[in-house]
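Partial view: only certain chains, each at its native spot in the assembly.
Naming follows writing order (A, B and C), and every chain is counted from residue 1.
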């Protein structure tokens, strides 16, 4: 299962993280991670230029220009490159540590002339079924924004890049804080398709838990609970970080963009609301599962009880007339055996007992439940088709 | 089931919402939604005028007049109309985005000369059994109020319109903030009949869970829990939005209307209280359901145990005298078979055992429970009649 | 059951409340409710006078005098009388709405020259077993206090009236804020006997849940949970209202009385603490109930298993020697049947198996549990006698 592999990945990362136990401010790099891919997008209202950067120092002229430079770095390996990036962007040691030592808790930190936002991006894996989270760090200075992602391959920022190409977009006309807002907005919006997937998973489980509950059902509920906990841990501090950005006193963020960030904040709260709702639904599903199991056991017990209760007394009667008392020694010894109607009467008594039992169980409503279970299964199936 | 269809609707909406991934501030319209229906109500103390608006620009003279104009827009389609409405009402791009991209989290936003309130209206569907929620956005400026609803057909504001017709009503004599208050009050009051319905549903389930618990009962409890979660998600931020209105520094809302809004706030808190109470009751019902299932299984087991325990020993005795030991080979081989009282004594022993067992079970109170269950069912039925 | 009738009452009230959907500030009266009973108590340090008021305007001279006037109004019907009361006491429309549209959430509102406190009074019904709550509204102005109760018949304020008769009581010597405090104190103190009743109910259920758990037990626990939720909903906002009174800047309440209200606040918190404690105990009782049911099922299962396990193997042995193999055709065909000790040995083997089984179950401790259950029942009974 891919899901558990992800956990293994992250725990091996933690091991690495723990082994270093570096000095605070000392940064420890994965020794075998490849060097990062660096892309620079320099734009202003009049045009956009995209450059693949191989030497970090190549960024300097763009950073010094008045146009806005978005430097996107993919991958956390390559110590030497990173030391040079640190020089070029004048990163604080703690900022660099937070960027490299993923996973960090999402947060917003303000340094002398930079704002650093650590965020968490979520996406679906290619199987469309399991959750992948990735750290993205945004460093904003005057006229530039440095974004760093754990994995260079995939991100949810493609859309922002596309909009930068369009000369009509507000992004082109605005300053760097608007770019920061656009990226954060894209990150938060990236949670919605994931939530939708969980919404559908929960709906599927609602049907499954009643129609065909199996131990795997509960495992799936547990899996969803676990991933929702992870989502919550990703979005909760992100919300606080956005709030900190809004209330921050820095000049880097204009009043107008704060208004936009407030909108972003609302979306983060909405994500959190939905995550909490889904968690409560998942908990309720556990209850339904447990009761489904109980109901099925009830049904099993009823089957056993009905059959046993009908046949055990009959078998007893048959047992009586199977006894070998000597009818010749005494007229009291099973004279029924020699009666003309003996066998017929015995069979009659048996039928009466059996019918009596069936009526007894019928009136207690035990047969109904079989029908109920079956019709229940049918309606469930039907509903799923709708 | 209508309920699940609603969910499907909303998720298809989300899909649309996700596919766009538009620039923040860019608004994306449902391509095939019909253009909105626009109605203008212009009133002051001396009179009311109701006009169907076809060109947004037709509103301008009314907005410029000193009388109060309430422009009600139903439906979120029709990009071109909306762009003109944006011009006419001078809407901020974010405000327009919030209005069109429903569902948004309820909130209050203050722009330069406008206050925007995003709220959520609840109503029962025509079947009277399932919940429908709809976004309503209120934009208040000087002397005008723009209200936008997702669905043009139904709303809970009819009552406000009626009162506007009456020249005696305070609404006619007051300024636009009082209209805003009246609408919010109507929205909050719209929650009460819904809550009443859930109150009745829970009372029904209280009876059902004891008398005739079936897997459907638990599904119904789950459904209620889910809808109460949705209600909570609708009312919680609404309460905060009203509170923000009360504490807001804007000149648009007078001190008197703030007093009225405080009343509204209290009602929102009351709704929230009741929702929480119902959620706790629904959780307790789950416990009762599970115990009902256990009790029924207990009853099944007792039936089986009583019948088995009585007849298994008797069958064993019958089995003994069904053995074919040769009584002629040895005087020790089942001499009972040839005794005069043999059969009678055997039957006697069987009766004693059976009666002993019954007394044993009687004293353990196992028969009582059958009576209990039955009387319980009767009282439950009785209570429902009362 | 009286309990459910109360719910029905309140929901019919809500229906009425919802149908009106009046303008905010417009007050809607129950058309067939009787007009209110009005009693005026005018007192100062030197004397007390009690007058039955039939025309609201009759109050005016008393209100104008320097002595303190307590006008107690019982019942919310009679629109015409109420409109005149509104004139006489110069009530704010919202205050009147809160008073008449019971149930409101308890709160404290400050108007120009009045403080309005909406509170909730609890009492036991005459059967001494079910909870009754009633709204009481207190309007305090200079030298007068207007109290309005839903039901004119019963209240917990009798004691305050008695004390007013005593010329030595501090009440007579103090100003109107002390009367307000005395009434609030009486309302809060009214919760304690109710809590005591729930404490006793929970103690009874503690015994019942172990000795004789029945489905009714759980229903009773549920009922208690429901009523405790209602109590919590009544006392929580009341606590906040008292706190608002303490912190309020109004001149109507002196510093000394604020000190007394702090005491009152502590009592409200104490009530809340006890309610929460009882709710947690009730939840724990549900666990015990479920485990009692499981234990009883366990006992049933053990009975069945012991009896079945002993007799089924014996019956099998008897069955073997009931087979009709022809002993004459072959010396291998059941020669035991013709042995001298055949029958005796068979019975011996059966006894050995039975005793072995009993020892096996004895060592597993299955018989002990029967004793445990019985002794448990006895100690429970004993404890209740103590």
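Some points to look at:
The rule is simple: a residue touches a chain if its C-beta (ideal position, glycine included) is under 8 Å from a C-beta of that chain, and two chains touch if they have at least 3 such contacts.
What you are looking at is a predicted structure, and each value in this text was computed from that prediction instead of being measured.
Because all chains derive from one sequence, the complete complex can be expressed as a copy number, which is 5 in this file against the 3 shown.
Just so we're on the same page, only the chains that are shown with their structure count from here on.
With rounding to the nearest 5, the Cα superposition of subunit A on subunit C corresponds to a rotation angle of 145 degrees. Annotation: the subunit A:subunit B pair of sequence copies touches via predominantly different residues, less than half of the used numbers being shared. With centres taken as mean Cα positions, subunit B sits 25 Å from subunit A. Taking each chain's centre as the mean of its C-alpha atoms, subunit A lies 40 Å from subunit C. Shared interface positions of subunit A, defined as residues touching 2 or more other chains, are 322.
Across the complex, subunit B is touched by residues 1, 4-5, 7, 11, 14-15, 17-18, 21, 23-26, 94, 97-98, 104-105, 107, 109, 212, 214-216, 218-219, 222, 225-226, 229-230, 233, 237, 286, 289-290, 293-294, 296-297, 300-301, 303-304, 307-308, 311-312, 314-315, 318-319, 321-324, 327, 334, 336-344, 346 of subunit C. By the touch criterion given at the top, residues 159, 163, 169-171, 181-182, 185-186, 189, 192-193, 196, 199-200, 203, 206, 210, 259-260, 262-264, 266-267, 269-270, 273, 277, 280-281, 284-285, 287-288, 290-292, 294-295, 297-298, 301-302, 304-305, 308-309, 312-313, 315-316, 319-320, 322-326, 329-330, 332-334, 365-366, 369, 372-373, 376, 383, 386 of subunit A touch subunit B in their complex.
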